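One protein chain omitted, others in place.
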């Protein structure tokens, strides 16, 4: 073991060991390297450090045009594709591409619709959507001929990109040009390019969780460059995003269908259990480091918290919005009235943070970025704004057990609060 | 030195060198490993890489039930505790546990009271408090018998956890199951699980400070795995949270009482000096890398800034709130009126960030997340909201020297502003 891990470190430090004139490289590849070693030396060096280079997979192996791809051009006598789409990667990695194609990732470009699309495309404006939304979700790439692309649609490495050849996705979104590294894709930072920010802060939550802390503390023990990467066997110091959602366990193979193990939808306004709840694929990952009782109890905590969000805040807020639209107190155009922004931030931002913080065990996101904001938006913005639009519209909701505290605490409850504050802060 | 540090790196890379069949392991421990090597291989591997494993401290050494612990169960003929509480750790580490027990950390579960408890338990709701507040502060763990716990109270690794055996705290909160690593506890990420976010962003401030920058830049020189870890002797590249608040200096031993060196309360609405101000235990740490004049001047800057916060914003705001309550313009129930949220964010969020940013030398937190927000909330939310509730209630405050600028700048002052903007931005 001693020497094994040391070797890993050595490999991490010494990977770029291959030379361009290595015998395995094709004649075409050599020609590519000759020019591009001068014009774009960075990517040539990156490639040299890759597993591809070590196996003789060269520039031409990947960029050689597929016959049916409309977005190719003649480059010094060779038909070349600028964009290496999943169809190209599938020439060697058909299984991985197939898994990825049926995943949510591959549909991410289509996801920018409805409210989000209205926001990006109309409220903000097209170029904002191109450099914002679509750099994660993916653009519909438009080829202009002669190796040129519509700049509104490319460069783009969004994971749901619709490529000129009809394929969906971008393997480089996770595997990084031009190293195409499995290790990079296993690192949480990689997922954090898109899974971050006010509306889906998975990387922030991971970073503050015990999982993220152990990962940072034990980076050299993660064995990230290993060919197989089975939790509990090839590494055990910490899980990354890939560990739970994609990588192999002793009982499950690696999958490139990233949604295959999740058991709750945390994206929509109201969360629902998925059939995966029963399949317990994610729990199988947990069980490599946590006893059954721990995992069972955690899922009960998780479900209780999602239900609290659903029943106390999400469903009441939705019912109030429905009434306001029905009473024509709001126009049907989204985002032209204040309460539409308030409601959107309630569920799409704070409400997701509360749920995702719980799912991934980040207490600060659950509480301060999550439920604290949910409650503040609900009680101090949403309810007063709704009442102003249609007096009485919130009455039923506010009479429920969840919200009756707003009618006033008892004397005893109040004294308890005051005593505690004085005891704690001595002022 | 050359070989010493290289050895450290080697150790970091090669720690998991021990095998399960190592001769020091007890018979009971071997039985544990046999099953758990299959059922929870991750934690077994973690333990193998630990100092515990290298000294023959095995599963049974820690999980063997204390006689007086009510939360134990019979597991294949052995009385086992699921939760290894500080009482268990004290069997080998009595000094550390004693220090931790008298620290603020050990009382963290009790701290969730008053306003914060009202927020978590009532305004947000119980499950939110379980997955939010209590995952840092600690739950009061309730045992259900037969190795099972009330899921509302466990899993929980909050540092002030009240355990079934009456002990307070969770050593694993910092030392990480199942490596129990001193190195992890010395890393800032570790503290950042709880010391982060809008209301106590110590990790964010550290990360942006010179201290954090030097730490990231010099991770391999930090000697984190050293048995003794005395600043200026065992390492000097950068201080971590532990360096200043806990670890040894040439003049002070390591302590697990984390509040023992701080000299100002930065948590309550109004900050006060502690007696530690005179004892200067934290300044002793500074002096390993900073000359006396530097340290003295820094503490003057720090005190001036805390005083500014106290006198310009915190005390006036509190006096206005007191008048509003006295005039019955607010109900005694907390958080049912807008200004109560405003005041809370003024002191508990922005006001803490301003003070903590200064204390730990993060200029962005001092300014943009701190005083900028304090001023914005004070002038644009708190004062107008108070005036609307009770006209005139802010008059005395607003006439003070601190706030008289709001009555208008002089012509000369105004021209200076305009000229500067034009000069700077050329527009």
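Going by the order they are written in, the chains are A and B; count residues from 1 in each one.
Criterion: a contact is a pair of C-beta atoms (placed from the backbone, for glycine too) under 8 Å apart; a residue touches a chain by one contact, two chains touch by 3 or more.
Predicted model, so just to flag it, every value in this text is computed and none were measured.
Novice: Give the residue, chosen from A:66, A:85, A:103 or A:130, that touches the chain omitted from the document.
Specialist: With A:66, A:85, A:103 or A:130 as choices, the missing chain is touched by A:130.
Novice: Which of these, A:41, A:70 or A:94, touches the one chain of the complex that we don't see?
Specialist: A:41
Novice: Decide which residue listed in B:85, B:181, B:305 or B:342 touches the omitted chain of the complex.
Specialist: B:305
Novice: Can you work out which residue in A:34, A:74 or A:336 touches the chain that's missing from view?
Specialist: A:336
Novice: Need a quick check: the contact residues on subunit B for the chain that isn't drawn.
Specialist: Contact residues on subunit B toward the absent chain are 1-3, 5-6, 8-9, 207-210, 212-214, 216-218, 220-221, 231-233, 236-237, 250, 287-291, 293-294, 296-298, 300-302, 304-305, 307-308, 312, 354, 357-358, 361, 363-372, 374-376, 379-380, 402, 405-406, 408-409, 414, 417-418, 420-421, 423-427.
Novice: With the missing chain put back, which residues of subunit A would touch it? List them for me.
Specialist: 9-10, 12-17, 39-46, 49, 82, 111, 113-115, 117-120, 122-136, 147-149, 151-152, 154-155, 157, 176, 179, 181, 183-184, 187, 189-190, 192-194, 196-199, 265, 267-270, 272, 331-336, 338, 341
We take it that only the chains that are shown with their structure count from here on.
Novice: Quick check: how many Å separate the C-alpha centres of subunit A and subunit B?
Specialist: Roughly 28 Å, centre to centre.
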